[in-house]
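Only one protein chain is missing; all other protein chains are in place.
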Amino acid sequence: MMAAATIAHLKATSPVTTDEEFAKFCEFFYRKTGIQFKDGKKYFVERRITDRIEKTRSDSFRDYFTMVRFDESGEELQLLVNSMTVNETYFFREDYQFDALVGGILPEIARTKPRVTPIRIWSIPCSSGEEPYSIAISILERWDLADSWNIEISASDIDSKILHTARKGIFSERSVSRVSAQLRSKYFTTRLDGDFQICEALRESIDFSLVNVVDPLHTRRFREIDVIFCRNLLIYFDDIGRRETVEMFFDALRPGGYICLGHSESMSRMSSIFLPRKFKESIVYQKPLSAE
Amino acid sequence: MDEMMGRGREAGANQPRVLVVDDGITMRMFYRSVLEAAGFAVEEATNGVEGYERLLAQPFDLAIVDINMPKMDGYSLLRTIRNDPAVRMVPAVVISTEGGPKDVALAFEAGANFYLLKPVTPTELAEVARLIAGVPAR
Partner (left out) sequence: MALVKASGQATLPLPEPARDLATLLADLAAPEPSARRAAAHDLAAHPEAAMDLCDRLETEANPSVREVLFTALIHLQSSSVAVRLATLLRSDDVPLRNAAIEALQEMPDAIAPHLRDLLADDDNDVRIFAVNILAFLRHARAPEWLAEVVRSDPHINVCAAAVDGLAEVGGLEALADLEDLRRRFDGNAFMEFAVDAAMRRIRGE
């Protein structure tokens, strides 16, 4: 029997996967989630696989991988996905897009839509909630017609753990650093541990859901959406993954609806079916009004 | 290219701006070289969608437009530009490999101001660019 220290040392120094095993793993992960790992990510991925191997008390990568693939409950896959997705965000990130939302997109939607229908906004991936809550606060604070409309904000992510965090709505000082003192006192309560919690009314008003964008069963539930925020998700996909996800968003939007991408992203690398539009300082993309 | 030497570049705020929209990398580099020597500030786009995004983002005095490009071809880009009040006045020169009368007619119908056949000579490009952009003669 080897000493525990020796085993730990072996684990630390020997590669977790062979090149072929790693390739198979990436292929499997891609098929399941649409997410691709670029070459530089091998270390990142292997660290997390090692972690899951230990947590599940698997004997080896092979054992672990077999277990994940044949686990009908999908639980381990979900935990694996949770560990792979990177969640680094804060309130009012890329705030020029919220400017575009309240100063340009929503006014135009209000001009073209029947008042009885709700305005639907979808934040995906929502991560720990900063984005959907930022959308909500921006609308309440800065859109003068907010009270004339029913506004539904849906927020989705593939990572169940982060969704749980989002629902709880507790944020660090760092996360709210761009939120003014006035808005903090209006929409947050300060906790004893120094964190900030979004007020219950806002937490209750956002519908959080677990969504894997490559799963039509999840995504076909979203229809007649007016605005989609999909920032910094598509960069993880390959060309065909991006095409398919963009096509899915096209179907989710009502004609004339909008999609906002991340700062360094552009439809020009992904798809021809959306029309670029400029609002304030942002380029956003519109599903043609005439499209069905 | 020797005739381009000796002509200084116009620096500063009044420098005319041209957007070059072509999916070919050496073509874009060639246009940049000629147009910078002719006094333009040059920006590039690799397809029609990117071209339209750039036109929306900043004012331009001229667009050079290729026809065959991924995502959005040159004719579609021209029609999109002419349909958009914010950018419809941008003059556009089409530079394409296809010189048949039908192709030329299509380009003008879509909204081109001028048509050049590839490969262009530096003089042709510089003179047409300055003419269509309305840059005063030197």
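Chains here go by letter, A and B, matching the order in which they are written, and residues are numbered from 1 within each.
Throughout what follows, a residue touches a chain if its C-beta (ideal position, glycine included) is under 8 Å from a C-beta of that chain, and two chains touch if they have at least 3 such contacts.
Everything quoted here is computed from the prediction, not taken from an experiment.
Visitor: Quick one: say which of A:Val102, A:Ile153, A:Val214 or A:Cys260 touches the chain that got left out.
Guide: A:Ile153
Visitor: Footprint of the hidden chain on chain B, which residues?
Guide: 1, 23-27, 29-30, 33, 67-73, 75-76, 97-98, 118-122
Visitor: Residues of chain A in contact with the chain that isn't shown?
Guide: Here the touching residues of chain A are 118, 120, 136, 139-140, 146-154, 202, 204-207, 209, 216-217, 220-221, 239-240, 243-244, 247, 250-251, 271-273, 291-292.
Here, only the chains that are shown with their structure count from here on.
Visitor: Give the list of chain A residues in touch with chain B in this complex.
Guide: The touching residues are 266-268, 271-272, 275-278, 283.
Visitor: Any idea which chain B residues touch chain A in the complex?
Guide: Per the stated touch rule, the residues are 45-47, 49-50, 52-53, 56-57, 71-72, 80, 86.
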